[in-house]
Structure formats: C-alpha cells, structure tokens
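What you see is the complex with one protein chain gone and the rest in place.
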Amino acid sequence: MEGFGVNFAFWTLSAVTLGAAGGVVVSRNLLHAVLFLILAFIGVAGFFVLLSAEFIAMAQVIIYVGAISVLVLFAVLLTPRAGRDNGETAMALPALLLAIAVATVFIFVVNDTNWTTVAKSPELATAELGTALLSTWVLPFELASVLLTAALVGAIMLVRSREEEAEDALA
Amino acid sequence: MALPTLVTEHWYDLRDLSNLSREILEGADKILPHGIVYVLAALIGFVASFLIFVLPSQLIVGVYGERKLIGRMQSRYGPNRVGPFGLLQPIADAIKLMQKEALTPKGADRAVMYLAPIIFVAPAVLLFAVIPFGPKMILADINPALLYFLAVSSLPVLAAFMAGWSANNKYSLFGAMRIVAMSISYEVPLVLALLGVVLFTGTTSLQEMVLWQKHFDIWIVFLQPLALAIYFIAVSAELNRTPTDIAEAESEIVAGYLTEYSGMKWGLFYGMDIGYALAASAFAATVFLGGWSMFGLDKWVPPWMIIIGKTHLFYFVFIWTRGTLPRLRIDQLMAFAWKFMLPVALLNLVLVATERMLWVEQELDDSYLYIFAVVNIWAALGAIWAWSRFLGYRPERNPVRARLVNEAGGYVPVPEAAKGGK
Partner (left out) sequence: MTDAIKTEPFVLNIGPQHPSTHGVFRIKVTVDGEKVLDAEMVMGYLHRSMEKLAEERTYTQNIPFTDRTDYLSSMANNLGYCLAVEKLAGIGVPARGDAIRVIMAELQRLASHCMAVGAFTNDTGAWQTPVMWAFREREKILDIFEMTCGARLTCNYMRIGGVAFDLPAAFEPAVRKLLRELVPFIDEMEGLLVGNEIFLARTRGVGVLTPEQATNASLSGPLLRGSGIAWDLRKADPYCGYEQYDFDIPIGYQGDSFDRFIVRIEEMRQSIKIIKQALDGLPGGPHSTQVPLALRPPQGEAYARVEGSRGELGYYLVSDDGPSPYRFHIRAPSFINLSALKEMTVGGTVADAIVVLGSIDVVVGEIDR
C-alpha cells in the first residue's frame, strides 16, 4: 500500500464500513439496519478492490448486495411489526459477548498469521482461483454446493407444507 | 492479444479520442502546476462524455427519440413544439422538473426517500466505466468487467426498494415488493446466459471479448442467439421496461415505487431509467454484437461511433417492445424465468461447453465456428419450440374468434374440440 490515494481510500472505507456496522447495531428501525448492512457489504467490497482482488470484490457485491440483502429485505418485510421500536432486547448481552468472542478469535488469527506479500499479476488471480476450486479444493466446493441444494430443498419443503395453494399460484 | 488496429497515436486521429485528450493533458501538465491536470482531466471527461454520449444517446435518442418513435407507432406526432422538430423537448422537460417542488409525503422516511434517487443515479454512471468504446477508449479495463457490470447493475434494485418503501404509500410499497421479488428470478437466467459467453470466449474482460469477436470475425450473437434472447428478456425485467414494467405498472399500481416522487427527484429516476437501458444496450452490443468492431470497418469509421450505433440499435428494440407488448403479471414473469428461461439457459450452457471442449481439445479449425453458429441457431429455435411445447404451450388450441350464433337463446355449450387451454 503506497500513495496518498490508496491510504485515503483505505481510511475512508474503514470509516464507512465501521460506521455502517455500528449503524446496523444501533439503528432501531429494522429496515435502516438492513440498509446499513448493505453499506457495510459494499465497504468490504471496496477493501477487496484495494487488495487487487477484483474478482472477489465483484462476487461480494453480486452475492451479498445483490442476492443476500434482497433475501434479508424479504425476511424483514415478512416479519410482523418490523417497524416497531427495537430499543431493548433480551439478546443484547449474549450478542455483545458473542461479538467480543468473535472479535478476539479474529484478532488472534490476524496476529498469528504470517502475512507475506506475493508479487503476482492480479490478472491471473481469477483463473487461478477457478483452478484451485476445481482441483485442490474440489471436495469442500462440492460439499458447499450440496449444502446449498439441501437448504434450497428445505426452504421449498417449508413453504410447501404451509400452503398447498402456493402450487397453483405459479401454475 | 495485440490490438489489431490502424489507429495511430497522433492527436488528430479522431478514430480514437483518447489520443486527443492525452495530448491536451500532457501539454497542460507542462504548463500548469502539478495536480491541476486531474481536475482538467475530469472536466474534459465530463464535456466529452456529454458531447459524445449523453447528448446524442441519453437526450436525443433516449428521451426525444423514444417519445417520437412511440408517437409514430401510436399514430400521433410526439414532441414537435420546442425547438426544431421538438428536439429541445428534453431540455424543456428538465427545466420544468427542476422548477417543480419535490414533495415528501407526511409519514415518509425522509432520509431514505432523499437518498434513493442519488443511489439510483450513481450506478448508472458507473456502468459505463467498463464499456470499451474503442481499442484504447476504455476507462477501466479491469479483468472481471463482466462481473463488475452484473454487480453494479444489481444496485438500482435496492435504490428502487428504498424509494418504494420509504414513501409511506401502499402503491409504492407494492412496487417495492414487486421489484425485490422479481430481482432474484431474472438474475439467475441472466447470469447463466452470460456464463455461456464467458465460457466460450474464455475471458471476463469486455475488451478481450470484443477482440475475440474481431479476431474470429464472428459475433457472439450468431454463436449464442439463445443467450442474447435470455439476456434481452431478463434485462428488460431488470430495467422495468414493458412488457415487464411490473414494478411501476401504470395501470395497476399508478407508478409503483415512483408514485410519491415529484420534481427533479422523479426526473432523476426517469433519466436514469434511460441511462440504465442505454448501459444495458451498450453491454449487449459489446458482448453479443462485436462491440466497436465491425468486420474491418472499424479501421476507417471511428470505433466509438460503431458502438454507439449498435447501442442505439439495441435500444430501438427496447422502444419497439415498449410500443407493442402488454405487461406480464409478476407470477407469470417469475414462472417464465424459472420454468422456461432457466432450463433453456442451462441447455445453452451445456451446448456451449461441449462445443468449447470439442474446439479446444480437438484443436479444430476456426471455420468450425461457423458450423457451431449454424448448429446453435437451430438448437436455439428447437429448444425454444420443444421446451415451450413441453410446458404445455399449445397456441392452436386457443380459439381466437368468437363463435357465431344466429338465433337468440340460452347457453350454447362449447363443443369439446374448441375447449382451449391456456
């Protein structure tokens, strides 16, 4: 990382991402929280761009902003009384503890990892990622897809058992 | 791949406008203090993009041309009062919109409602960053340009949702719900269709796709007509254009998520709708229609003119469908996306993968591409026909003429043969 531009971008993105993450926690309107979450996702994608991992940045935006946040929006819209005041909740303390635990683990991992800089053309990163996924890491890759398929089937089963009319709604 | 072009580096070679701008900036850098040149670059970019793209495409073709063409299709004149042939109508509209008060309804979520048009505008501008307008006329020649396009074009859905949800209006909420519900349905076949292109050309960079098409002298639309068809349908759903303008369906939910917007806030949505349509057209022209290449013609005609022309050609199809087709219902669109487009896109993917395998592994001649093209065109027609028949599409069973009876009486039973399905 060198140059004023990169530093400026890094600090701006940090501020935006952390601020948005804080907003998710603090905001009392569920929909505002979702929008903050999306902003945090976009901030993370910016970090990937800074690291020259363009492919991952794009994947981050497509999957998290384009797909997952839409699902979260769905969930919020389907939640009864989504607009209520979420001021106090019984889960505040456990959530805080969990957050601290996760943060601790991450800090340890970051400290213990031996970070090396690889002088490699970022142009090839996408192709190498693809090759690695389908050769070295093919088993976890396939397992993940099986898991996703199972989740999909499960979701369909959940909806279907609730209401048989859903079938002919699409017919 | 090397750039096979006659374009020189001289500033007067207008076939590539980057020469001119580079010349100006380098000259300015010698005179002016350090750093000012960036400001100058931004100004030149602004003026140039306005003169080359925004004025001819967004204003003249997008606003004026669309209204004029649709007017002709509907046997009326279209704008013809302001300026010569009504050409200044878009500017008059913009002035009018800026003067209007932008109302915010009581009980609306002010911050979100204020932000939504801004978030809607930004991606439309960003999308053009990766479109190659010429051999060197490209702002960001990044490797995953195709993914960038997909990623950025998924953002306006969120802006539209914010607009609809924040306005405290039931029609707006309907629009927001619809746009969110639709978005996943059409994005899956869209991505699968583009995946076939990526698979065949072996790159996700748009510039390299253009060079690939130029190198083999064949446009991808001939190799993968099915992909273009799916892309067109899916993207018209994404852009909210007829026949899939479900989220702003005028006759049903007034204006969908735009119901409560007025003044220039609404104008931003309207203008950027055209911006997105032009961006999607430019993308399709790049990926499917050979981008700035034109079978050797790009040596003589400025490539940026070629791609703008192709963009307008594609945009014309958008206008045409808008002037012709009724609107689908949301469940019909989703059923169409999942039941028809998704299987057909998968079929296209399998076919393309097989051909790519054959072509690369067997080290076949380039002329096999033309054989693949013929095969794929027939496969596309066959797949569309066979899959729609399989799904129960039987147009011949649908009676299109009313029965005629000469005597008044009671109920006339429908003959069994004429009982039509859907």
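Think of it as A and B in the order they're written, each chain with its own count starting at 1.
To be clear about the criterion, a contact is a pair of C-beta atoms (placed from the backbone, for glycine too) under 8 Å apart; a residue touches a chain by one contact, two chains touch by 3 or more.
A quick note: this is a predicted structure, and the numbers were derived from the prediction, not measured.
Trainee: Using the touch definition from the top, which of B:Met73, B:Leu88 or B:Ile377 touches the missing chain?
Mentor: Going through B:Met73, B:Leu88 or B:Ile377 one by one, B:Met73 is the residue touching the chain not shown.
Trainee: Any idea which of B:Glu26, B:Asp217 or B:Asp331 touches the chain not displayed?
Mentor: B:Asp331
Trainee: In terms of residues, what is the contact footprint of the unshown chain on subunit B?
Mentor: The missing chain touches subunit B at positions 70, 73-76, 170-171, 174, 177, 242-243, 245, 249-254, 322-332, 395, 398-414, 418-420, 422.
One rule holds for everything that comes next: only the chains that are shown with their structure count from here on.
Trainee: Suppose each chain is reduced to the average of its Cα coordinates; what separation in Å results between subunit A and subunit B?
Mentor: For subunit A versus subunit B, the centre distance works out to 28 Å.
Trainee: Touching residues of subunit B toward subunit A in the complex: what are they?
Mentor: Within the complex, subunit B contacts subunit A at residues 109, 112, 142-144, 147-148, 150-152, 154-155, 157-158, 161-162, 165, 177, 180-181, 183-184, 187, 204, 331, 334-335.
Trainee: Subunit B touches which residues of subunit A in the complex?
Mentor: Per the touch definition, subunit A meets subunit B at residues 29, 31-32, 35, 38, 45, 54-55, 57-59, 61-62, 65-67, 69-71, 73-74, 77, 122-123, 126, 169-171.
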